[in-house]
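All protein chains but one are shown in place.
Going in written order, the chains are labelled A and B, and every chain counts its residues from 1.
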Amino acid sequence: MDFKLNMQQELLKKTVRQFAEEEIAPLVDEMERNDQTPPELVRKMGEQGFFGVTAPLEYGGTGMGHVDRVIMLEEIARISAAIAMSLQVLQIGVGMMMEMGTSEQKNRYSPALAQGKILITPAFTESSGGSDLEGMSTKASDKGEYYCINGRKVFITNSHIADAVIIIAKHEETKKFGAFLVEKGEKGFRPGRIEKKMGLFGCYNGEIILDNCQAPKENLFGEKGRGLSAALRGISNYGRTGMAASALGLMQASLEAAVKFAQERTLYGKAISNLAPIQFKIAEIYAELEASRLMSYYAAWLVEQGSKRSDTQTAAAKFFATEASLRCTRKTMDIYGAYSCIKDYPVERYYRDAQLLISADGTSDIKRIIVGRNLTAKKN
Amino acid sequence: MHVAVCVKMVPAPGQWSRIVFRDDGSLQREGIELIINPVDRNALEEALKIRQARGGTVAVFSMGPPSCLEHLREALAMGADRAFLLSDRNFAGADTLATSRALAAGIKKEMPGFDLVLCGSASIDSGTAQVGPQLAAYLGAAHLTEAFSISVGEQNCFQVRTAGSHGYFVTDLRKPAVISVTKQLNKPRIPTLFDIMASCNKEIIILSSAELSLPKSESGLEGSPTKVRELFFSPARRLARILEGSMEDRVEELLRQPGVAGVLK
Partner (left out) sequence: MDFQPTVQQDLLRKAVRQFAEDEIAPLVNEMEINDDTPLDLVGKMGDQGFLGVAIPAEYGGTGMGHLARMIMIEEVGRISAGIAMALQVMQMGAGMVVDLGSAAQKAKYSPLLAQGKILVAPAITESSGGSDLEGLSTRAVDEGEYYSLTGRKVFITNSHISELAVIIAKNEGGAKRDFSAFLIENGTEGFRRGRMERKIGFHGCITGELIMENCRIPKENLFGDKGRGLAIALRGINDYGRMGMAGIALGLMQASLEASVKFARERILYGKPISNLAPIQFKIAEIYADLEASRFLAYNAAWLIDQKKKSDTQVSSAKFFSTEAALQCTRKAMDIYGAYGCMKDYPLERYCRDAQLLVPADGTNDIMRIIAGRNLAVKK
């Protein structure tokens, strides 16, 4: 057992941090104002190889692991959780394609997909609830030459910058779930309203409307009838660890902000870092961050190992880390006193962003149910 | 074109308050986080751009303790073909002359046919700006400092722009040349994930004083004619003066101050 980052991971951490500080940080204020994902930034991240981090080399990726991906996303989230969120969900698209796409589909989109030149985002959630799959009403009917899809997907990350989406719909004929690739230009496909969120500004979240949308037969994603498991795999292997990594970045940023303020702010003639209550909060932020970090790395490592335990572990890491980030960003706000409520300081943004992590990719409640069920399931 | 780049690992800016000075004036570097001297990255970037345009090789040279190895990795990840760490107990405590001597020996050994050596104009820790010129002297090469633009001309020349007080100079430098660069030169690239993967296979070669045929008397503390007598941070404070009297008196007084006179007329 070894807790040291290897040489590659050290380099990765350093270079992604540098990129985030030089290329993402200057755009944060603007994103807070206009809530748009800067296309130029997406292009640069593509050039850096961020989208293809886990994609195999033959498809234009760098073939790195899930732990590497968590390290990378944490560094981005430390500067902008919004960009981290946008990126990590696009990586779910890449991951799903690489693991479950047909050879033809993979070749069609490579190497552009790994290079971030084509953006594919998953679109599963409907107003019936993201985790209530039986309540889904999007339907796909087999018209011989193509599938005709009707439905409305909501709360879709990257809705307005994606070139294609992977949706889940019920086959009209068999009542089984299938996954379908739908490209932006297809007749009957359009992004709908853009949600106004309380945080994660710079990450689009909106509707995808499918109105007699025609998806060619070759766009049936993965094997027929296996769409649901494909979706759940994508969420489990990529989405949960991506959310946890975003939480880590927010906690790291909060810790640094807290220490900085504690060292500079003088009260009663001394830096407030000398006061026990401040030391307490900082120590607690640190402990929660370190615990969440190691737990998230372990979950990602289990995914890499193909372990059966990864479903439970990623779910646990997701709810633990995201809830910890809420507590930690809140503690940092408390350390800042009144300054925390002033938009000139980033700490209120960390707190707002953290709240959005709770419900995304499956709420914390659902994650607990998954873990609890998995642990108590009788082994036959 | 074969380009050598000299880089120095320096204490990260946030760490300076933790640096301890030994009695002999040298720095106690253990446990201090290091970074590549920022303007040395500009030097490396320029070398990489030249290679991109004209082919050839880029080799990075650095003198320092083994803890510098991981930072040299970054230079490889940026795209350098080879990296050399000049590391030996004998090198400890070197002043700029001993450093330049060692670097020159390294370059002569590993890249004898060099066309160009690039280095940052000065390091952020000692800031002497002496290594560039001394290196040029040891290598017998043409030299310029404070370059903000370099283009490779025809006929074995580099066309270099350096800043003057009211404009700039354009100079043609013949090969081989040593040029110290400023940060205005370019924007250093950030290694992509592809670069990181590619760099992990490259080896960093460690050169000892024996391999460089440098006797102890010419290396490190022993080989340093200059010795640091004292290192201190001088506090900088604003000189504040509050003007007294009536508004008219105070405005008159203000207009009489040097620096203000002539501004408000």
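In the analysis below, a contact is a pair of C-beta atoms (placed from the backbone, for glycine too) under 8 Å apart; a residue touches a chain by one contact, two chains touch by 3 or more.
Because the structure is predicted, anything quoted here is derived from the model rather than measured.
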Of the residues listed, A:Lys143, A:Lys217 or A:Arg368, which one is in contact with the missing chain?
-> A:Arg368
Given the contact definition stated above, which residue among A:Asn34, A:Asn107 or A:Gln279 touches the chain not shown here?
-> A:Gln279
Check each of A:Gln9, A:Gln91, A:Asn237 or A:Ser325 against the chain that is not shown and name the one that touches it.
-> A:Gln9
Determine and list the chain A residues touching the chain excluded from the picture.
-> 1-6, 9, 67, 255, 258-259, 262-263, 271, 273-274, 276, 278-284, 286-288, 290-292, 294-295, 297-298, 301-302, 312-313, 315-317, 319-320, 365, 367-373, 375-376, 378
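As a working rule, only the chains that are shown with their structure count from here on.
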Distance between the CA centroids of chain A and chain B (whole Å) is 40
Any idea which chain B residues touch chain A in the complex?
-> 70, 73-74, 77, 190-194, 196-197, 199-200
Residue ranges of chain A in contact with chain B within the complex = 7-8, 10-12, 14-15, 18-19, 22-23, 47-50, 52-53, 62-64, 72
